[in-house]
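The complex is shown incomplete by one protein chain, all other protein chains being positioned as in the whole.
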Amino acid sequence: MANAARTETATERAKRETSDAETAEAPPALSGGENGAPASPTPLFETLSGIPVKPLYGPVDVKPGLEERLGEPGKFPFTRGLHPEMYRKRLWTMRQFAGFGSAEHTNQRFHYLLAQGMTGLSTAFDMPTLMGYDADHAMAFGEVGREGVAISSLEDMEILFRGIPLDQVTTSMTINAPAVVLLAMYVAVAEKQGIGAEKLGGTVQADMLKEFIAQKEWICPPRPSVKICVDMIEWCAKHMPKWNSISISGYHIREAGATAVQELAFTIADGIGYVEECVKRGMDVDEFAPRLSFFWDVHNDFFEEIAKFRAGRRIWAKLMRDRFGAKNPRSWQLRTHAQTAGVSLTAQQPLNNVARVAIQALAAVLGGTQSLHTNSMDETLALPTEEAATVALRTQQIIAHETGVTNVVDPFAGSYFVESLTDRMEEEAMSYIRRIDEMGGIIQAVERGFPQKEIADSAYRFQMQVEEGRRTIVGVNRFGGEEEISIPVLKIDPEIERRQIERVRAVRARRDAARWEQAMKDLRDACRSDKNLVPYVLDAVRAYATLGEISDVFREAYGVYREPAVF
Amino acid sequence: MARKIRVLVAKAGLDGHDRGAKVVASAMRDAGFEVIYTGLHQTPEMIVQAAVQEDVDAVALSILSGAHMTLFPRVLELMREKGIGDVLLTGGGIIPKADMTALRQMGVGELFGPGTSTTAIIEYIRGAAPGGAASRSAKAGSAR
């Protein structure tokens, strides 16, 4: 009822203002929107996250003490960036996600992308891999190789990195619940290339808290999941000094519908959660904190995004120094990867996405990111085609080499608007963080479904604003034609599933059974203790235990997670 | 008491992107529906057993993983097997036009792509769901 009433007013508003839409050269038919969503040009004077925006900002909008809040670039609290010269000295890493079908396919793609001038590898895995199932598991039916590369055993991983010297690239692996298995496989492949773990550079995402909050790919409940993450942080701190043992991710939180403030708050709360667990285990904060890394989403609201990057660095620096007593300045630094917002791309008029991605990427650069993935225009529909993936990479190269924005560090510093927005985001995020602290920390908050509910509410609010025409999405609820959406699907050969199943079965049949059995038993025993699991998983993958088998050990030992239903 | 439209909203397959399913479920609630939300990672067997027990008027599946051509037909087949072939099977996700047409021919209802308004989905279910809960009568209680 309430819904119907709202829609009606929006329609009326849309009618009233059709003339406006026409001056903007939209086809008049469009005022109805493509799917019955009425369009209204009445602008909402607020950020994408709902922070009200005034028409003009001046000195009164910036609270006293700005210099202290800003600091110098490369110095506490790092509002202006992590390095004194930023991109003059070194550009960000252009890291494009790749991975589809079989390990052979993705290996070819890696070779192609490296030849195109990309400077880091990034791997996407298929759903069964992400959920800890081998290709021949019943739950994997129809999904093998579909959204990324299928990895069931060390053999797949050997094929994936064939011909790529692992000490000369950095590799980011987008994997969470079974991250410890993939990390171990990567180390084992390097061993076979004669490269020690200490020489390996890269990242495993391994951020389980955001899985429970947003992405929903899990194996075990939150507590044991976080325990395994902390095992990795601890092990990497000792054995892989160049490796980022975790990528604390706001990306998925934002994509699930969070506002920029919520993304900032819940991600940093996750970071606090991991640091607390590490400290509880007796680790010195400066021992692991320099290897923690972050991952932001970059959405359409240009200034808000820039402010988010700046506020994030400042919040983290203060927390690490003042709350956790970190002494090493590197522990204070929020190093981040960023990806343009997949959720902002539209299936309608997909070429428009090139413009969105460019603007978002520019915001990430002006915000001072360390590494960036630009989405392909067709990413909302399927895995990107080669052409689309190339345009996405070229977009970064244009920003880096043609626009001149890399010549100056933090060019928006001192802008009344950007500074006031940065302060505002910091305040609002900190108020969330305090609420989470009051609940007993992020793990408790997640178990209660608090961030989940906040995000679901924001997603619903946004959707209603779009349907009421109060938010414009170009090509969807305004300026759209009646054109058919054609979905170019990168076809995944069903043969891949069959071959992958065969391969994992062959591996199981061929491996040294006694060695495998011993490694599995040791792992099972280790799960019943509070020992660090990484060495045991490493032994298991060396013995060609599969990803599914190892995940099953976790399922038995720790149980399977059931999420709270929150709306 | 007035009859309520009951809809099962499920996420089929392994991917965890439940933003759309949740938004649609909330919108249905606000339109006065009773929504049975099953959550993530549902297999066709789970979905159909829930649909039978909950005596729903429509089953709405969200599939974003690209596995729609295996999952929809399987759910439909099981629904027919369990005697609820008259219940509307609908859903949404990233589904190419040709696949939508093929699924329609099999007996799946309208499928909704990215950018669809929740109002459109709700209106469709209002119109297309069969008498469902009211018409499928006594078997609901005792036989199952």
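Letters A and B name the chains as they come in the text, with residue numbers starting at 1 for each one.
In this section, a residue touches a chain if its C-beta (ideal position, glycine included) is under 8 Å from a C-beta of that chain, and two chains touch if they have at least 3 such contacts.
Rule of thumb we're sticking to: contacts and distances are computed from a predicted model.
Colleague: If you look up the hidden chain in UniProt, what protein name do you find among "ATP synthase subunit c", "ABC transporter permease", "UmuD protein. Serine peptidase. MEROPS family S24" or "Methylmalonyl Co-A mutase-associated GTPase MeaB"?
Modeller: The chain we cannot see is recorded in UniProt as "Methylmalonyl Co-A mutase-associated GTPase MeaB".
Colleague: Of the residues listed, A:221, A:257 or A:290, which one is in contact with the missing chain?
Modeller: For the chain that is not drawn, the touching residue is A:221.
Colleague: Just one of B:26, B:90 or B:118 touches the chain that is missing; which is it?
Modeller: Touches the omitted chain: B:26.
Colleague: Spell out, residue by residue, where the missing chain touches subunit A.
Modeller: With respect to the unshown chain, the touching residues of subunit A are 1-3, 221, 440, 444, 448-449, 559, 562-567.
Colleague: Footprint of the hidden chain on subunit B, which residues?
Modeller: 1-4, 6, 25-26, 28-39, 41-43, 45-46, 49-50, 53-55, 133-134, 137-138, 140-142, 144
What we mean here is this: only the chains that are shown with their structure count from here on.
Colleague: Hey, how far is the Cα centre of subunit A from the one of subunit B, in Å?
Modeller: Averaging C-alpha atoms per chain gives centres 30 Å apart.
Colleague: Can you tell me which positions in subunit B touch subunit A when the two form their complex?
Modeller: For subunit B paired with subunit A, touching residues are 13-19, 22-23, 25-27, 29-32, 37, 39-41, 43, 65-67, 69-71, 94-97, 113-120.
Colleague: Please give the residue numbers of subunit A that touch subunit B in the complex, ascending.
Modeller: 1-3, 7, 33-37, 127-128, 130-131, 133, 138-143, 146-147, 211, 215-217, 255-257, 343, 346-348, 380-382, 456, 459-460, 463-464, 466-467, 473, 476-477, 484-487, 489, 492, 563, 565, 567
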